Structures are given as structure tokens and as C-alpha cells.
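One protein chain omitted, others in place.
Now for subunit A:
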Amino acid sequence: MKIRLDNVVKEFETFRAVHGVSLDIESGELVALLGPSGSGKTTILRMVAGLEYADAGAIYFGTENATDIPVRDRGVGFVFQHYALFPHMTVGENIAFGMKVSKVKRSPQAIAERVKELLDLVQLSGLKDRFPGQISGGQRQRVALARALAVDPRVLLLDEPFGALDANVRRDLRRWLRKIHDELGITTLFVTHDQEEALDLADRVVILNKGRIVQEGTPEAVCRNPADAFVMNFLGDANRLDADIRGGKAYVEDIAFDADGIADGGGEILFRPADVTWREDGQGIAAKIVRVIDRPDSRRVLAMTGNGQPVEFDTAPEFPHRKGEAGFLQIRRPRVYAAA
């Protein structure tokens, strides 16, 4: 089922949560809504589900205008951040709930069969008679997914699905969710504030800030070509240096970087810690090492440029230099942006 958001607006009493967001999600696509807290990502997801009503704009499921369809008739599967499993029902009863209350009558045998099928799908066959309080967080999230899938939703929506789990469990569940999605081919929209999760899992990433879409594209596109400094910063560690832009060049302490098409004036260059090389002499931005931090597979060096701006970069574990030494920073793949 294709989903289309057309200029959707949502205001809460005190502030505007979503400002005119338009978005197309192709049938069978897995899309991540990525943004910091307060960026409106969860509000958008809840509007697609029908748990919130849009104040303006429209939401289409296929060709059908779903904007005013109440949540219970919208045919969405929703997975909540804290699972929202019914604590007084067993795992099996939780999964069966949607089928039991459905207007489409199913025989008890049909329901039992479907529950078994879903438990197999989420690999929890032995836990049918346990209560949610008796299983682990990762297992609860899988039950929540099975429960959402039980009613054959047209669209699957997940709100920070792995937010409350340990790092290891998260990684496993992420791969596993991707596998399930590829098996079922259901249109899936999920919300996360974790860029690694979004890049790992999604076909397409939609990055939001302050209720607006700032960039959307494949993980490759947003990683290689961040639209602005916010996206660059949000997707991972980034260094930032002030720059002067003159005639298509950005100058940082007399070192010039390409800045085609950016108007003259104040600007900034951003670059990843992995894109810096330390030179004892030669071309580069003069800097002094402030601290060296050891990591299992690298060393992180904290340095200060000549005019007092901090830069962090990663080196091989064999990096021989120490605190207090002076040298030069060579920067690869810099991104130049006009000052915000």
C-alpha cells in the first residue's frame, strides 16, 4: 500500500509540531523517519496511524483519502515504543486480540492457527502461554510485532521500536525486522532518533528537524551528500570550523576549500573525524594535540587549531604523537555550508 502525505500540519496547544510535511512512501518500502526529540517524527507516525488527527493537509493510503478514517478502521499495524502489550493476557491472547475483536469473524481454530503461524514467524513458539511480565524486552517487542501483524494491516508503523532495548538485542532485532519485512513485503514506516538504526534498516531515510523534512533519500545519498550542517551533524560525529567564503572558495586560516555556488560571506566547513590526516609539516591547518584517547581499534585525537577551534580525529592505534605536539591537519571530503 502506497502512502502519501500531502502538506500535513499538526499544532499542539503551545507549539507547532509538524509544519506542512509532504512525503511519498512506495508500496513495500521500508522508510525511516529520523530526527532528534521534538522534531515531529512521532507525531507524523501517529497521524498516519490515525492516533492523532492532522490539523491541515491530507494522508492517502493508495488512492483513498485516509485523513478522517478513524484509527480502528484504518488497517494499520502499530508497534509502540514500550510494547503496550496487555499485561493480563498471555502472549497467545495478545496476538489473538485483534482477530477476536475484528468485525471479520474467525473460528477459534483459525485464530489458534494464525497465532501459531505468527509465533513461528517471530520465533517465539514456546512462549504462547507466558505473560508479558515473564519474558524479556526483546521478546516483548517481537510479540508486539506479531500482534500488529495478526490483523493483516495495510501498513506497518513502528514507534522507536528498539529504543528501550540493549545495544546487542537492538542489532539482532534490527536485522531480523529487515528479514521479516523482506519476507512479507509490507509497507513499513518507522521512527527513530538513532541514525545507525535508520541507516542500517531503511530503504529510504527521511530526516526531520523542528517539524520539517530537511532531507530524504537512500542511506547512501544522505550519508554522502548531507543537505546541510544539521544533517551532517545528526548523522554522525562531525568537526566544524569557521570559514570565509570568497569567490567560490572557503578559507580556513589561508587554506582554501572548494565552495562552488555558495555566496560570499561567513561559512563553515564540516568533516568527519576519519577524514583528517596529521602531518608533522607541510600543508594544512596548524594545530596542537590536546589529548589522545585510546579505543579498541583506533586512537581518537583531540586537537586545537591555531585560532582555538577544537578538532577531533581518528588515527591508527600506532599513532605515535602525544599531547602538546604541534603539526598540521589535512582534511579530506570537507562539506562547506553557508553560515546558518
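Operating definition for what follows: contacts are C-beta pairs under 8 Å (C-beta built on N, C-alpha and C of every residue); 3 or more make two chains touch, one makes a residue touch a chain; residues count from 1.
By definition in this document, contacts and distances are computed from a predicted model.
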Exercise. Among "YceI family protein", "Pyruvate dehydrogenase E1 component beta subunit", "Pyroglutamyl-peptidase I" or "Sulfate transport system permease protein CysT", find the name that the UniProt record gives to the complex chain excluded from display.
Key: "Sulfate transport system permease protein CysT"
Quiz item: Of the listed residues A:Val76, A:Leu177, A:Ile255 or A:Ile331, which contacts the missing chain in the full complex?
Solution: A:Val76
Quiz prompt | Touch with the omitted chain, as defined above, among A:Ala112, A:Val151 or A:Leu302 | solution = A:Val151
Quiz item: Which residue, A:Ala17, A:Ala32 or A:Ala49, contacts the hidden chain when the whole complex is considered?
Solution: A:Ala49
Exercise. For subunit A, enumerate the residues touching the unshown chain of the complex.
Key: 49-51, 71-74, 76-78, 80, 82, 84-89, 97-98, 101-103, 131, 133-134, 147-148, 150-151
